[in-house]
Every structure is written in C-alpha cells, then in structure tokens.
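First up is the structure itself, then whatever we jot down about it.
Entry: chain A
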Amino acid sequence: MSTPLIEFKGVKTGYGQMEVLHGIDLHVDQGEIVTLIGSNGAGKTTTLMTLSGVNKVWEGEIWYEGACLNGVPPHEIVARGICHVPEGRQIFRDLTVEENLRLGAYLRSDQAAIQKDLEHSFDMFPILRERSFQLGGTLSGGEQQMLAIARGLMGKPKVLLLDEPSLGLAPLIVADIFETVKRVNKEEDVTVVLVEQNANLALKTANRGYVLETGTITLSDDADKLANNPKVREAYLGG
Partner candidate 1 sequence: MLFLEYTLNGLNTGILYGLIAIGYTMVYGIIQLINFAHGEICMLGAMVTATFLGWAFGVDAIAIPAAGFVVFMTLAALMDGGFGILLDKIAYKPLRGSSRLSALITAIGMSLLLQNLAVMIWGAGANTIKVPEGYTSTAILQIGGRLGIRITFFHISIWLFTIASMSGLYFLVQKTRFGMAMRATAQNPTAASLMGVRLDKVVATTFFVGSFLGAIGGVAVAINKGSFDYQIGLYIGLVAFAAAVLGGIGSIPGAMLGGIIIGVVEAWAAGYLSEIPHPLVEGGISTGYKEAVGFTVLILIILLRPQGLLGSRGGDRA
Partner candidate 2 sequence: MIRSRIAPLVLCAVALLTTGCPPADGGKTDDGDYSIIVGGDGVFSPDYVKLAEGAAEGSYIITPYINDTSSPGIKAFSEAFIAEYKQEPDAWAALTYDAVGTIAVAIEKAGKPDRKGIRDALAAMNSKETGYPGVTGVTFFDKNGDCAKPALIAEVKGGKLTKSATQIDTSSAGEAKAGGDKAAKKAEGEPIVIGVAGPFTGGGQKYGEMIKAGAKLKLAELNAAGGVLGRPLKIVWGDDESTNSKAVNVANDFAARPELCAVVGHFNSTCSLAAKAIYKAAEIPALTPGSTNVKVCEGSDWYFRNLYRDDFQGFICSDFITKSLKKKTCVVFFDDDDYGTGLKTFFEQRAKETGLEVLESISYDKKSVTEFTSLVTKAKSKAPEVIFIAGNYKEAALIAKACKKAGLTK
C-alpha cells in the first residue's frame, strides 16, 4: 500500500489545560470516504479542527501529501486543498449568499471557473439562487446548512471535511447531499472525511470508518463491517 494521503500519528490536543484527544492514529487514502463516528463530546469536531489547523497539535504529528502539518496555519492548509465545512453551519450572517459562496473560493483566482462553480452550486441547491442577494443570517437553518456545504465545495478541495452535514435538514435533502458527496468523490476524485450523527447513513456512504470514544479510537474497519459490528449497532445504530 502506498503512503496515505492523510495520517495522524499519536495526535494529542485539547483546550486550555484539558486534553481532549489522547493520541489518535488514523489514516485516509486518496479517493476514500472515511467516516468518524462517536457519541457527543467524543472529540470528532476537535479532530477535524486539528486537521485544518485551527487547533494546535500538542503531541504527535499530522501528515498530508508527504509533509508534516504541525504548526501550519489554517489558511495555508486550505491553500493545500483541505476544505472544512464546520459543524453548526458557521456561515457569515452579514454577507450575502453569493458573497458567502465567493468566500469559499477565496484562494482561487480563476474567475471564469469560479463563476461556473457558482452556477453549479445554484443548480445543486436552487433555493440558494433565489436567495443569492439575501444576507446569510436571514436564511432558514436548513438553507444555511446547504449554503455551508456549497461554500465548502466552492474551494475545489482535494479533501473535504464534513462535520455533521445532515444537521437540521429534511430527510430528502439529506439524501440529496449524500448523493452529491458521493458524486464529487467519484467524479472529481475528492477525498472525504465525514463526521455524522446519523451513523447509519454515514456507514452506508463511507468506505471505511473509525469509532471515537472520549478522545481515543476504539474501532476501525471497513464501513460495512462496522455497520454489522454488534457493539457499533448497539451504541450508534440503535440496536
């Protein structure tokens, strides 16, 4: 097996004095969809935030494309192709929908292609086209979530980090979004790291998965095997 695209080697981090991740090892290969499942407060968001450089690594190393990411600032990590759609929408409330989308493409300079991708986002989420001059903060929760995902895709990422994309969305739209994720994964060769409360759906979408319990990885396997693992079924798939 060739070297993985992303690799965590004994990563520890936390907030203030409190350690939240106690030495995480994981890897993601080029072209994969990998999911992280775990209960509330397990450290899933923290893991993604550490990968995108917002949280600093305390101990251990994160490697990406053959280079160590420790100490690399967030904007530099974005520039290297890792786009993060953060948990809880985090759209820019006082910017218009279109401005939000354009910010997703902040580091790109190919104006024509950006325009095309903008149209593409509107095709994907037609409601956003209608609302394109409305302020982000005035959108409904679900619309904001769509905007956040579309904004992440505007960065033309090599790796897409999705933190609970289904939060607050109607089932039909959730299905749509996961279809989109699969499509960009397949057609545009985007590697995806997916954090999801809906473990059922996550494991159906992903190739592989990790189970995170209070800052430690306790299980890792192919997605379908995890879905059939009795422990996982009991804890995360509702029996």
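Here is how the candidates were picked: all candidates are chains of the complex that A comes from, given by their letters.
Points worth noting:
We adopt the following convention: contacts are C-beta pairs under 8 Å (C-beta built on N, C-alpha and C of every residue); 3 or more make two chains touch, one makes a residue touch a chain; residues count from 1.
Quantities reported herein were computed from a predicted structural model and do not represent experimental measurements.
Within this complex, the numbered candidate that touches chain A among 1 or 2 is 1. By the touch criterion stated above, chain A contacts candidate 1 in their complex at residues 52-54, 73-75, 78-79, 83-84, 86, 90-95, 99, 102-104, 106-107, 137, 151, 155.
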